[in-house]
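What you see is the complex with one protein chain gone and the rest in place.
Should a chain be cited, it is by its letter among A, B and C, assigned in written order, with residues numbered from 1 in that chain.
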Amino acid sequence: MKTVNVAIIGTKFMGKAHSNAWTSAPKFFKVGLKPVLKVACGQDVASTREFAETWGWEETETDWKKVVERPDIDIIDVSIPTYLHKDIVVAAAQNGKQIFCEKPVATSFAEAKEMYEAAEKAKVLHYLNHNYRRTPAIAFARKMIEEGKLGQIFHWCGVYLQDWITDPNFPLTWHLQKKFAGAGPHFDLNSHSVDLARYLVGEVDAVTAMMKTFITDRPLPGVGAGTFKSGSGSKDTGKVTVDDASFMIAEFSNGALGSFQSSRFASGRKNYNYFEIYGSKGSLVFNLERMNELQYLDLENPADEQGFRTILVTNSTHPYVGAWWPPGHIIGYEHEFTHAVADFLHAMETGTPIAPNLYDGMKAMQVLEAAQISSQEGRKVSVADVL
Amino acid sequence: MKTVNVAIIGTKFMGKAHSNAWTSAPKFFKVGLKPVLKVACGQDVASTREFAETWGWEETETDWKKVVERPDIDIIDVSIPTYLHKDIVVAAAQNGKQIFCEKPVATSFAEAKEMYEAAEKAKVLHYLNHNYRRTPAIAFARKMIEEGKLGQIFHWCGVYLQDWITDPNFPLTWHLQKKFAGAGPHFDLNSHSVDLARYLVGEVDAVTAMMKTFITDRPLPGVGAGTFKSGSGSKDTGKVTVDDASFMIAEFSNGALGSFQSSRFASGRKNYNYFEIYGSKGSLVFNLERMNELQYLDLENPADEQGFRTILVTNSTHPYVGAWWPPGHIIGYEHEFTHAVADFLHAMETGTPIAPNLYDGMKAMQVLEAAQISSQEGRKVSVADVL
Amino acid sequence: MKTVNVAIIGTKFMGKAHSNAWTSAPKFFKVGLKPVLKVACGQDVASTREFAETWGWEETETDWKKVVERPDIDIIDVSIPTYLHKDIVVAAAQNGKQIFCEKPVATSFAEAKEMYEAAEKAKVLHYLNHNYRRTPAIAFARKMIEEGKLGQIFHWCGVYLQDWITDPNFPLTWHLQKKFAGAGPHFDLNSHSVDLARYLVGEVDAVTAMMKTFITDRPLPGVGAGTFKSGSGSKDTGKVTVDDASFMIAEFSNGALGSFQSSRFASGRKNYNYFEIYGSKGSLVFNLERMNELQYLDLENPADEQGFRTILVTNSTHPYVGAWWPPGHIIGYEHEFTHAVADFLHAMETGTPIAPNLYDGMKAMQVLEAAQISSQEGRKVSVADVL
Partner (left out) sequence: MKTVNVAIIGTKFMGKAHSNAWTSAPKFFKVGLKPVLKVACGQDVASTREFAETWGWEETETDWKKVVERPDIDIIDVSIPTYLHKDIVVAAAQNGKQIFCEKPVATSFAEAKEMYEAAEKAKVLHYLNHNYRRTPAIAFARKMIEEGKLGQIFHWCGVYLQDWITDPNFPLTWHLQKKFAGAGPHFDLNSHSVDLARYLVGEVDAVTAMMKTFITDRPLPGVGAGTFKSGSGSKDTGKVTVDDASFMIAEFSNGALGSFQSSRFASGRKNYNYFEIYGSKGSLVFNLERMNELQYLDLENPADEQGFRTILVTNSTHPYVGAWWPPGHIIGYEHEFTHAVADFLHAMETGTPIAPNLYDGMKAMQVLEAAQISSQEGRKVSVADVL
């Protein structure tokens, strides 16, 4: 089988999830290209080596610029904090590499646009890892919607709630600084919700939003695993420069009315990516914490027998599931990444595009920036006005 | 026991629910005043007589003005469509009657203000029937919040979804005409959510909103049960002049960020009054369709043992429940009305106020009108600017 | 409207529930006979008078024998502890009274048989209040099964779990003494489950069972509300002479295999009457603590769209619901009693039988006694062998 060489930039949480996907995809799925885990690139030599050894990356590197210029590398996997995405992706595209990029796409619409245009100009395959599209239940939801089972869609109600920073002593990691993250949950979480809404409902025309930062000053983080050195060690606390919560209402091009709530202050919600879609013929409900289930209301059932049914999306005929286990045996979070790699390899092999990609990242960022303007200026903002 | 004479104006759905409450309250609760069901007042003689006979109202009347002027009547129960509330309540107050009024309070903030001021001027007891405050689970939620079990509240996420008009052939009943109803679900449903948010979280400072009318023309209703004659029988269809759905974001005075979604186009949701409240010490979730349950997340549990627990609010020590059945024996919708009547009689006996009342109705209406302005003008609106 | 005179024997929990039903049935349902609440009969003069005043019973009495002999009484409502049922019901039948009797029917199959035969001989109407048959969701389940929607039934899995006596200091009330109660949860709770299994699945042929008494000695109760004087005040503790838990497996005549678990030692379960029915075409799940819901799995849905759907049984077209509130407005425990009274009055008016009745009580008792023998003798027992 033909092989393709992969280089991964980033060795933390996402580096691990992506490494597992590059390993498992060829085992569970029939793929026409076999990925070779060639280079792992991280800031720290020792931990990068350990990472490479664990996951089977053949070589290590600390300078991403050298990586993207290596002629033997076919695919650049970008698994590093958001603020570095643009430079890497643009350089990778200019070097003709295929791009597998973690989300959110960038820290601004302008950056995202530059990334998208660079990739298109270079005619490289590009994928943006809004992984939840490849949850079997969500892929099945899309199929049902395409088949018309929901009819005209009236509402999208999406929430994405977490609670990992309600403690005022949680430190000022990179996620809480605008220069590194671009925004708080508005980018980190809402970008997922907007991507899903675009996937399942359609484009957004206009938004209105309010955002909150509940805790404005936080202790500077020590140097350690999972945190990001801020550089200025002299002060005890620093300013949080992103939102702690972002609520948004949206008008879709097809007339649907939608709501989005994202927060890191929803005590008890760990990774609560939940949505409801209401249509003229039926409705759907999804909850990532029960990601193998999809709730479906079919208005064509006899009226007295209608109700939201819990479909356990584990049949071999459900999307992606045939590669895994028998009915009733659930899969988990990382399987979405495996699906993405399998599809990416297929797209590369067949010369077809894959979605979501940098275009989708750019379009979602346009919606999110419109919401930022809305929140700042206290007015409804047309998405098309964000340029 | 001292008796008080009640007159009810309105004999449809709400007339039935209120009649049951006046009957059952003295049976299940210890009350110091015994209500006498004196007069039932409706438009139609025959159906009003049947109603009176079923429910034990001693007399019938078709002219509400005569009812509010009768010296033997102590309490006026207003169970009639919204657009008639103001005239009846003001007249009742001027005649010194105690007022038990159905929600939404009125078709505008101005009307609500006039009603409130008339009642205060007349020094009469007034109650506005946002009945859900007297769901045991919600009264218990209030108790928990007052005891500080949620700490600082970060979020209110409230939805109130129904689906009874998704069929384009559903006729243009009074609920769909601004002159009779004031607004669509924005008043009918959101008024409940705003009342609960004010009860459980606090006052709202500013809002931003979007509203939609999905079906703009509907067939005129025939003259029949459950509908309201529009007067103009010559045309086949008429304009829907209210919202079909209203989504709103709110800033609370205490810094919390809230969302509200109300719709009559949420297929599969019959009476889905649902809210989540997230605080620094805990969180609560309520769903009216499972109204005997309250979900509670306690952050003071050991981290590995935390989770939303489903409290079955049926202990004799839970609010109102002691009057009913043993633990695990649930109560239903109409019990909230019984609780309201029991509390109203107690307030009347003791000369104490009761909440919610016309003040609460007026304050909720102020929030709702701010949202209407926001939707029309595409801008964030301060509630205090609604005068 | 023609009236019928009712006498109630028993003024505690069940007296209250029945009184409410006699009051509310004619208000919510069209009935051809109007019940007059004539006599309330209790042990204690003062509390019986208070009970009568609250609920509107015209007269009081302390001797049930006088009550059943009064010529002006049409209906005897038996709402008193189990061990008194037989004598009262037999006497009532012999006096030609119609019988509305609380469950469990009696303390033994022999008693139940005597009651049934007395009623049949006297040709009186008799009803046994296994109230759960008249939960709308259960009545609807029966309708679906009769329509063949489940096909051949393979399994009944019923549990009825409570937790009110896990505390060893809970006193030795009448419920815990064989001479008064006949058995523990095996009669109190399993009798409901067996009645529902007979209603929904069919007759039981054979059973095997195990029972446990976890706490064998308990403090004697003081004289007070909710307890029952045991007579022997000299000892500090007394023997529990009934089961604390009873588990049973059953073969049905139609080939289905069933399980029954009843317990008063299931911590956290207040009134958890829950069952699952599995058939060749579909399945049903019911939980009394969410009694307005019925879960339904339809095997005729496309395989990938199958799932248990939660039907909110609150449509006006669902059994009994039309008399109450709009869709999504739930009802509670006592409504089942109201339905029973409405149906009883209809049966009386039309001269038709009603189910469940003393025959059903006798048949359930036969199954339960077979299980008692099985538990004692460690063998499978045919129901027909209980004579």
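The working rule: contacts are C-beta pairs under 8 Å (C-beta built on N, C-alpha and C of every residue); 3 or more make two chains touch, one makes a residue touch a chain.
These numbers were taken from a predicted model, which means no experiment stands behind them.
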Let's see if you follow the contact definition: name the visible chains touching the chain that is missing.
A, B, C
Contacting the left-out chain: of C:88, C:159 or C:197, that is C:159
Residue, one of C:30, C:123 or C:379, that touches the chain absent here
C:379
Among C:104, C:136 or C:279, choose the residue that contacts the chain missing from this document, as touch is defined above.
C:279
Go through chain A and note every residue touching the omitted chain.
13, 17, 20, 23-24, 26-27, 54-55, 162, 164, 269-272, 288-292, 312, 314, 324-335
Residue numbers in chain C that touch the chain omitted from display
154-155, 157, 159, 161, 163, 166, 208-212, 214, 245, 247-251, 255, 257-259, 261, 263, 265-269, 276, 278-283, 297, 299, 306-308, 374, 378-380
Residues on chain B facing the left-out chain by the touch rule are 140, 144, 295-298, 301, 303-312, 315, 317-318
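Heads up, the rule we're going with is that only the chains that are shown with their structure count from here on.
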Approximate Å spacing (C-alpha centroids) for the pair chain A, chain B:
41
Among all residues of chain A, which ones touch two or more of the remaining chains?
297, 306-308
